[in-house]
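Of the protein chains in this complex, all but one are displayed in their positions.
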Amino acid sequence: MANYEFGAGIWMFQQFVDRYATDAYGPPVSTLEAIEKAARVGYIKCLDINYPFAGEGVTVEQVKETLQKTGIRAQAITPHIYMREYQKGSFTNPDPAVRRRTIELGKTAIDIAHQLDAKYVKFWPGQDGFDYPFQVDYAKLWDYSVSGVREVAQTDSTMQFAIEYKEKEPRNRMFFSSAARTLLAIEDMGVNNVGIVLDSGHSSFAKETPAEVVQLVARRGKLVSVEVNDNWREWDDDMTFGSVHLTEALEFMQALRKINWQGPILLDQFPFREDSIKAAQLSIETIKALDGILDRMDLAALEAAQDRQDALEAQKIVLQTLLGVKLLAHQD
Amino acid sequence: MANYEFGAGIWMFQQFVDRYATDAYGPPVSTLEAIEKAARVGYIKCLDINYPFAGEGVTVEQVKETLQKTGIRAQAITPHIYMREYQKGSFTNPDPAVRRRTIELGKTAIDIAHQLDAKYVKFWPGQDGFDYPFQVDYAKLWDYSVSGVREVAQTDSTMQFAIEYKEKEPRNRMFFSSAARTLLAIEDMGVNNVGIVLDSGHSSFAKETPAEVVQLVARRGKLVSVEVNDNWREWDDDMTFGSVHLTEALEFMQALRKINWQGPILLDQFPFREDSIKAAQLSIETIKALDGILDRMDLAALEAAQDRQDALEAQKIVLQTLLGVKLLAHQD
Amino acid sequence: MANYEFGAGIWMFQQFVDRYATDAYGPPVSTLEAIEKAARVGYIKCLDINYPFAGEGVTVEQVKETLQKTGIRAQAITPHIYMREYQKGSFTNPDPAVRRRTIELGKTAIDIAHQLDAKYVKFWPGQDGFDYPFQVDYAKLWDYSVSGVREVAQTDSTMQFAIEYKEKEPRNRMFFSSAARTLLAIEDMGVNNVGIVLDSGHSSFAKETPAEVVQLVARRGKLVSVEVNDNWREWDDDMTFGSVHLTEALEFMQALRKINWQGPILLDQFPFREDSIKAAQLSIETIKALDGILDRMDLAALEAAQDRQDALEAQKIVLQTLLGVKLLAHQD
Partner (left out) sequence: MANYEFGAGIWMFQQFVDRYATDAYGPPVSTLEAIEKAARVGYIKCLDINYPFAGEGVTVEQVKETLQKTGIRAQAITPHIYMREYQKGSFTNPDPAVRRRTIELGKTAIDIAHQLDAKYVKFWPGQDGFDYPFQVDYAKLWDYSVSGVREVAQTDSTMQFAIEYKEKEPRNRMFFSSAARTLLAIEDMGVNNVGIVLDSGHSSFAKETPAEVVQLVARRGKLVSVEVNDNWREWDDDMTFGSVHLTEALEFMQALRKINWQGPILLDQFPFREDSIKAAQLSIETIKALDGILDRMDLAALEAAQDRQDALEAQKIVLQTLLGVKLLAHQD
């Protein structure tokens, strides 16, 4: 049993809204309330916390106190660079003043991260990219992205930074769209304190193989954080882990073992119509169950099958362990 | 030149929000202000208007006056059956009280439609469907959908109703997902005042061929309204018409001629980061331009090519007219 | 335990080729050899057999003998209406002579079906459709498809016919693309001996929900046959059942119970690089394992959750049974 620590993006305990239910799926939830809600899950040890905080006049001090009270720590600070002000982009905004504000907010996020003893500052540049053909000069977008993140990263070499990529949404096409592209952009930054948040759902949605890509990023020393969820592979549905792709969820858990992942596993879910606490519990218990299955799996046999790239034998071994049945499939 | 009348869903002139820019992409816009904004487009003759109206205490009287003042008429009334209250479904909500409220709101919409002299009441049941495997009893969903819409439709045989289908969003899977499914459900309703809103974007996103499906629906006498926009075919991006799929936009315009469409063409766009008025103008002028191209196209030659199902000759004819160049492609 | 009978499309035991490995993935396999190979699976009781038969001069008599010898029966006859001769369409070919030949081949297939005592003649019109925008007159395609299948069906009211729909391949867009469209086209045929082959993979690839659609088709009395496989949802990969979408495979098995499916379950797989016999065994044993899981599932609790459309509770019940673990997820 790998004995992972669990965490979550704090947003999963807050208010959800979308373009249709504009009156939101529930009442507003302040950062402080969300921490307390997270604590009720029972497994959550750390949170990725958005800054600015939600709620009238909530201070860093109050957040710190609530964290201490609940026994939860700040794992990451994620600045809100995708609100109205940044609707045309954060690092890649056509307006230099907004690009400047993005960098300033990034620096403030570093400060908050230090105050809350967070492990990294996360950038999720959901508004960076484009919507229409011919809308942008792609080379300029690349330069803005690279130089913007670099500038923030260079202000504090003691802080770790991480980019969370996604193919789309809210932009029709996001700039940081895949693991490989993000690795190339990080290379171009020429700094060594910027890495990647590997979100299993973003990965499968980007037509990647999550279990493959998490190893690729780790091999290059750029894996800062792991977030999990599931989706129907056409959109970032942010469902409970393993709810659609159970076998691949198991394969992802095995990949975490292969890279000897020691960090926490963070949930990134949007349970619009569900109870957030139960949604968190279900994902975490599924992760534990899948990890337990790995304990029972004949890994030597699996490895032998993989050495032969024998799809059927690998499937048989996996299904047998997953379903707890003996499959004959005797003929070869 | 087909001389179409143009209209729009009123929402394209209102406030946009999504799950990330929760502070919205702009300020709130009341129904009255939105009508005035629509009038500034210059081409808009009618609107699909949501009910309840947006804005503190806006009355039917006020809406009527603003319409008269601007010379715009109400084409449709679309009740808000996808707000917080209906987050777990409208016609298919598990709670009979919410299903009841949906039907009552539908009846109120009929009343509003009569008062504003609108041509039809539109149902867009975006919250009807499911998110997860195993979440629902599909047969029950079908029964709820069919009986719910039927009940509203039966209360007023003088009113026309129309269902707008979409594959997904906000639900991961919407119940009314394709033209053919919706036609089957309408059959099951056993009433003759329920039809379909064919949204070209929803159609191409549903892996349909919009130019084909609009003819299929028309042939069955169920085409109530036509809405247009474009997208990247993976999501309902609600972009300007023809911005991604220009050739298919032209083909759709030809299909409208084939069915001799006399109704207005309504825009269904969400210009999150763009000026709504310009976005409307661009779509409408593109439609006019494409329709003008049809005037210049050698339709007899195209028909002959289609009789032979000759893809290259059809492409050649279309590209020649679209691009205004002579293409040789002499060898056959 | 539902005690299903198992069958397969005979092609899964024959030679595979594609546009790259034009020298094929293995040697040619005659119809007679394929039957014998199918027998070696151990579970196969019936086959969907292509006509014309594969192999130099293979006769109906020989096929009949081989079937008797192996204890396998012919479940369906599927005429080859997608070979070179039909590359531009079978029922919808622009050339009336080819449309005629399609109908004649359909009639011959009836004759073969009678001789082999097959339950139905299957049409898989993979070449009917189009590749390019503007290539065809869609209304004409509809008429050709409807009248063509009708004509064959009318020649023998004692024979059952079934259409297998798929979104694409080999055509970029196939005419019979979804269950609902096919149901509408069958309505237009006005005959009652034409139904549908529900292929779970084609269904999930067409953005349908297989467990939903199989019930829809059954409710309308048009479910003639059930074929199973799995894919990555972007293409008809024809993989072993449950290999990618295990939870939905289980949901599909439950749907078969709901409609009280008594017919056989046929495999439709293309194990290009795998052993066909083992691929068949693995799918069938997976089906049996999933069916066994249904026996252990708390269906009353699941139904109660579905009555509330409670996604998380349904997931919890399903995962608990599937993985054989207790999931707490205590908070509601």
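Lettered A, B and C in written order, each chain numbered from 1.
We adopt the following convention: a contact is a pair of C-beta atoms (placed from the backbone, for glycine too) under 8 Å apart; a residue touches a chain by one contact, two chains touch by 3 or more.
All figures in this text were calculated on a predicted structure; none of them were measured in a lab.
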item	value
Options A:Lys69, A:Arg100, A:Lys207 or A:Arg296, residue touching the unrepresented chain	A:Lys207
Touching residues on chain A - with respect to the absent chain	88-89, 94, 130-140, 142, 167, 173, 177-178, 180-181, 183-184, 206-207, 209, 211-212, 215-216, 219, 247-248, 251, 255, 258, 302-303, 306-312, 314-315, 317-318
Touch list for chain B against the chain that is not drawn	40-42, 233, 240, 242-248, 271, 273-275, 277-279, 281-282, 285-286, 289-290, 292-293, 311-312, 315-316, 319, 322-325, 327-332
Contact footprint on chain C, counting only the chain that is left out	15-26, 82-84, 86-88, 126-127, 131-133, 168-170, 172-173, 232, 234-235, 237, 239-240, 243-244, 270, 272-273
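To be clear about the criterion, only the chains that are shown with their structure count from here on.
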item	value
Degree value of the rotation bringing chain A onto chain C, based on Cα positions, nearest 5	180
Between chain A and chain B, centroid-to-centroid distance (C-alpha), Å	35
Contacts with 2+ other chains: residues of chain A	240, 243-244, 273
